[in-house]
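I'd like to ask you about the structure that follows.
Here's a slice of the assembly, chains where they normally sit.
We call the chains A and B, going by the order they appear; numbering starts again at 1 in every chain.
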């Protein structure tokens, strides 16, 4: 199995979630993160002192999927999350040894 | 030029108790605008709370200054135009007011009490255009709108003959098509709420809908702020309504009680509708019901009985709870429901006077009774006339002002800025920083100028 991790723009989360559901991926875990890259942050000014916020809000999405699905899942995410503007994010794939469903103790593909 | 103020003729000594109450009431009403800022600010998303609050705060700045210059005079200077407008030069810079006595209170106490009304009337409008207005244009709008729309309306409604000036406005004194029957609007259902509500609708149409309106969720980001705001508004509103007696006596006290009764009933009315329709009593609903009740009792607080106040309240709460959904049906983005709460609530209060006005009210035996008390349709007609005149005037003129500003200065930020959030793009700020993350980022990228400080030359230049 593979762990697909995607960094995407926050407002794309819903679309990506729905596209994955349509594809057949029904589980995922997401969190709010801050990204640093080509996309620039912004400046803030408080009583004349300027602060540069270098980080940009992003969403990090993780889904464990079967080996065979990994490539397609990446494609689905890339296609849906793409706006064509800088800062759209990254998707990477990590091989995993095993996965367990806590509720039942099932392992492997049945646990996804 | 003319004898502008009765008070000048024979300045009696003000009554200290009445003055004490009006000064306290004025402070209470001043406090309502920061309260409104919280009420509104809590209802928008995190990314525009500061902008929302700033639209209220800047009104305190601009209207505060303008009032001292020409606003007071335009609203309460002597009218030589048949009830339409006071002379803005009569009391420019409050000339001659400091030493006057109006009724039983000093001139400046009346100035104080009325300026805070002007401020909040303007601030209320901003709820219709959350998340997307250019702040500079809004700032200009506050001045223009006050001058062309609010000060005249205040003159019509609050300038009684022989009070601050010999001749006052037409709605208060029954001029124009009212044929001598003044409308009852004790504390500003028409001049403030219908006016601000209609103006809000006009601006919402001029600016258009927010990106994602009706599709994306735009839930309130901080309901505790909304609740604080509602609490402050309720508190301050006792100054608004009971202070409008301009004296500390049975009238003010009766109005106080009616204000409480209507608000309590409206909270319950709104919550019952929510429970029946959506299945829950929400805290946003309770806060909204409070405001709806306060709005509706504003014009009516002196002329209905305590039981009447409960009726005004429960009707306002229930109807406004239904009305806030209209914008989705009709497709205008009155973001924080200025129409659903202030226009609708203001109409309910103003019109219900026509039904419920009673000699058993704080206003007492001189009251022209309403339909339910055997007074026939007279007062109802007068109320409706005043209400709809203000509504239409405000909507049309505001639309024109908004449209002109939009075509010239632009009234809406661009899409990118709206998406990022107006706090950041318009004000270079974000409201909260609770974490460890951003407080760990460095200042600037200028090692030589680690902090950019004041630069006198740039300013003086």
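Definition applied: a residue touches a chain if its C-beta (ideal position, glycine included) is under 8 Å from a C-beta of that chain, and two chains touch if they have at least 3 such contacts.
Given the structure is predicted, the values throughout are model-derived calculations rather than measurements.
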item: Complete complex composition as a label formula, though a single copy of each is shown; value: A x3, B x3
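As a convention for this text, only the chains that are shown with their structure count from here on.
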item: Separation of mean Cα positions, chain B and chain A [Å, integer]; value: 46
item: Residue numbers on chain A that touch chain B, as the complex places them; value: 11, 34, 42-46, 48-55
item: Contact footprint of chain A on chain B as seen in their complex; value: 419-420, 424, 428-430, 437-438, 441-445, 451-454
